[in-house]
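A single protein chain has been omitted; all remaining protein chains appear in their positions.
We call the chains A and B, going by the order they appear; numbering starts again at 1 in every chain.
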Amino acid sequence: MIPGAFEYYRPQSVPEAVSLLGTHGDDARVVAGGHSLIPMMKLRMADVPHLIDLQGLSDLSGISVEDGQVRLGALVTQSEIVSSDALAQAAPILRETAMLIADPQVRNMGTVGGNVANGDPGNDMPALMQCLDAEFDLVGPGGARAVKARDFYIAAYMTEREDDEILTGMRFAVQTGGWAYEKQKRKIGDYATAAAAVQLTKEGGKVATAAIAMTNLSDVPAFSEAAGAALIGTDCDDAAIKAAVDAMQGDIEPSEDNRGPVEFKRHVAGVMLSRAVKRAWSRA
Amino acid sequence: MKDFEDREQRTAALKGLGCSRKRVEDARFTQGKGNYIDDVTLPGMLFGDFVRSPHAHARIKSIDTEAAMKVPGVVAVLTAADLEPLGLHWMPTLAGDKQMVLADGKVLFQGQEVAYVVAEDRYAAADGVEAVEVEYEDLEVITDPFKSLESDVVLREDLEAGADGAHGPRRHHNHIFLWEEGDKDATAQAIGEAEVVAEEMVYYHRTHPCPLETCGCVASMDKINGKLTLWGTFQAPHVVRTVASLLSGIEEHNIRVISPDIGGGFGNKVGVYPGYICSIVASIVTGKPVKWVEDRMDNLMSTAFARDYWMKGKIAATKEGKITALDCHVTADHGAFDACADPTKFPAGFFHICTGSYDIPAAYVGVDGVYTNKAPGGVAYRCSFRVTEAAYFIERMIEILAIELGMDAAELRRINFIKPEQFPYTSALGWEYDSGDYHTAWDKALKAVDYDGLRREQAERVEAFRRGETRKLLGIGLTHFTEIVGAGPVKNCDILGMGMFDSCEIRIHPTGSAIARLGTISQGQGHATTFAQILASEVGLPADSITIEEGDTDTAPYGLGTYGSRSTPVAGAATAMAGRKIRAKAQMIAAYLLEVHDDDVEWDVDRFVVKGAPERFKTMKDVAYAAYNQPIPGVEPGLEAVSYYDPPNMTYPFGAYICVMEIDVDTGEWEVRQFYALDDCGTRINPMVIEGQVHGGLTEALAIAMGQEIAYDKIGNVKTGTLMDFFLPTTWETPNYTSDYTETPSPHHPIGAKGVGESPNVGGVPAFSNAVHDAFRAFGLRQSHMPHDHWRIWKTANNLGLHG
Partner (left out) sequence: MTEITLTVNGEARTIEVDPRELLIHTLRERLNLTGAHIGCETSHCGACTVDLGGKSVKSCTVFAVQAEGAEITTIEGVATPEGMHVLQEMFREHHGLQCGFCTPGMITRAWRLLQDNPNPSEEEVRFGMSGNLCRCTGYQNIVKAVLAAADEMNAAKEAAQ
């Protein structure tokens, strides 16, 4: 497994990177940790004549929690997420999710920006970011713009990001209430058979807000507004959870692969969501 | 008492048989100083890489290499047309069939070798591979062996219609052989008259040995001296030399084959692959050394699958559970070429060990080999030839019979075990079991896990599940397996005509250290450690003073290699026998030095002592020195010996395994809560190494039973080509194991050892699988196919109505 040849660039600023992207158009790809892109290049499923390494862009690194807002630079690695105490306070679901991604070495290289930007339906962070109602910051030749995670994904490997834009980071509100990320996988290093992200708040013994998104059950991450709505005003009893699961089923479209047939995936999606809701409720 | 202590001390100082000697290999491996095939580098070395077929069955319309030849760094591109004048576009397989080296007119499986690109480095070679243009015309693909036998599609157009194959008549153009053993009529009669008959199809899916190091070689043709040197990941280097000579016409003395350190084999590295042939040809053509190393996808797609046996069984018994007959018909999917690595006379290996640990008066086995559009192979993946299939079959049939009889499966096994006094025991399928004490092992195992307590817990769990208090079930997986290893007696075991003896050559140096060379090759088993222990006990020199060397055909004596747990039973025996030759000569020298008659000295740990006068002695070290520095009347100088050992029989290791597994009915997830493994491998050479072999074999068994497979879609695409999808468990999915033993020596082996490396795979697969089945027994499950991955377990639960 040997990648094809390419020109390598290591820009020192975002404008420089954007300009390189503009110059080479479709022929260029950016790389952060590379743990999605490099295997594709080695399998020669991705042809990348121009590779733009983002690691020199210090603007893209760092985790900050300020004024009720969390910002993750695109280059923040899964390991940094796991070890960040500030993040564990502000949005503990991130650590829980990152711990379930790949393995220690891959988490050291894999970045949150790469995870959300490349549009691989197997990645965990996209659904999580939808659950948290994050906004992605994009910078292109025309300047900066923000796109909501819930609006970002079009199809597998197709997103709202233009070819000449760079995803520089993401922002979401400091979370309150209960959370859970439940993921079934065949082994360490596997993508999810099904996974559910749940973030909810409780007022007066009832669910006040609930956000639910599912991983690897469609060609895009599946934010299920209806599933969240089914929980609001309930005390997460069995009937409410069943309603949420039923609603979620309308928002996913799993396909068969080595992890199993569609009916199994739908079933496991329900189990994951049900378990995630119960755990989130117990933490709320 | 003092004598006793003295003898104990001298024995301990040898680090011989029975001690957990630390491994001598580890210093280099832990410091990154191993020397594996990809570490072999020669000046001017080129790299080879294959263009492989994306199709499972297609005619090749054209191959255009022009663009590839223009890629910078590409030196040559070989196709079948280039190999044909040399007669090397096809090669014989170990199973009497032939196999394309490079696609000759058509391709028969996805990943098949189509062209071989040689370049200055591996990057240029990969670019060259991409630039070769091949035009294919799709043909109908057959991946189902049952359909293959009914199809009009002729897979192997090279075979003459109606002509016999290597193993007799072929009844259909996609049929390879029918191989039979046992008394068919008597078995049918016993089944016809039986009070109870259980019948079931047991499928053992296709998988792959997948050692962490893939296959590879470096071929270097020295045209000046006419010498070919071939380094490679060979489990049988001497056989590779012979095959290379026969194929290339280079005289055998002009070929040197070297197996360097091997990063795991498990059967994957027994066969001869197109990469070896092409690298040799490329080195001859270019005059430069050529390296070829598979990548992981190549490895999983093309070299050496294992299993793929559809086993239709009938087992008959009395109402009380005494088994009266066993019948098995196997449909064996061999893929596109019959490249099984079995002894010549055994096209289904030793599958007819499938009566297992049980005294079954009548039995019959018939195996139909079938061609399909899948990769060739059929290797013994961490087992003796087809023994894992046999053990899985009988251990499933026993469980199914227990269901049929409404009996406890542990008790059913006990009442059918071959009794200790029946050994040596001749089975209905013709094997002579050398020794065993199954009842003792079984009782010890059941007691160790508190079997009755587990069954009570399981019954309570079932009740709790029915009451809706839990969604987890408990499975208790039982297995009592009997292996057959140590191939094998030359009278009936050969590979390509080479008798399956093995060898050891010992040289004792003047100062009392030694080197021993063997015909085997370690792939992690620790031969450099354990063979030195055998020898230490035989010749009385410390194991630390004995170097063990294997794998270089210019220096090592001829041997058939390491697979099928044959190293200890065969080469280990050769080592002991060569050691005894050393001792016989040493006795004459010692007697001379002690000025007594040969018969008046006796062996005592590390020395010869004058009978009745233990204070008068000569150590082996003294004798070694004397052998080189003074004339001994009637004795040649020096102290060397060679033994070529032809085993009188196979050895029959056995074991009792119990797996306790928790199963989540809603997700199909599983967790091994406890695993107890009792192995009886006869005399134990190094308990630490044995335990390590057991841990590793059980983990490979876990992988196979619970998720690992080479899966194809309907058009023959391999669905499990990377380690994302091909299941190798990590630390996280792997449990801790408890290992235990009994020790029933082999009566015919010089030191009583039987071999152990493969037992845990042979016994482990049915133990894990039986645990899954057992969890659902209360709900009516009889048989479900491996691998038991999440979705298949979920499907089982779903079919049983357990999802409400």
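Everything that follows uses one rule, which is that contacts are C-beta pairs under 8 Å (C-beta built on N, C-alpha and C of every residue); 3 or more make two chains touch, one makes a residue touch a chain.
Treat the numbers as computed from the prediction; the structure is a model and nothing was measured.
Touching the chain that is not shown, out of A:3, A:122, A:221 or A:260: A:3 (per the contact rule at the top). One of B:59, B:312 or B:695 touches the chain omitted from the figure, and that residue is B:695.
Within the set A:42, A:171, A:206 or A:278, the residue that contacts the chain not displayed is A:42. Within the complete assembly, B:38 is the residue of B:38, B:104 or B:600 that touches the hidden chain. Counting the whole complex, the residues of chain B in touch with the unshown chain are 22-23, 25-34, 36, 38-39, 41, 122-123, 210-214, 261-264, 266, 295-296, 523-526, 688-689, 691-693, 695-700, 722-724, 728, 730-732, 734, 736-737.
Those residues of chain A that touch the chain absent from the view are 1-8, 10, 31, 34-35, 38-39, 41-43, 51, 53, 55, 79, 102-106, 108-109, 188-189.
Here is the rule we go by: only the chains that are shown with their structure count from here on.
One simple way to say how far apart two chains are is to compare their mean CA positions; for chain A and chain B this gives 44 Å. If you check the complex, the residues on chain A that touch chain B are 1-2, 4-5, 43-44, 103, 184, 186-191, 193, 258-261, 264, 267-268, 271. For chain B in complex with chain A, the residues that touch the partner chain are 122-123, 125-127, 130, 295-297, 666-669, 707, 711, 719-720, 723-725, 727, 729-733, 789-791, 794-795, 798, 803.
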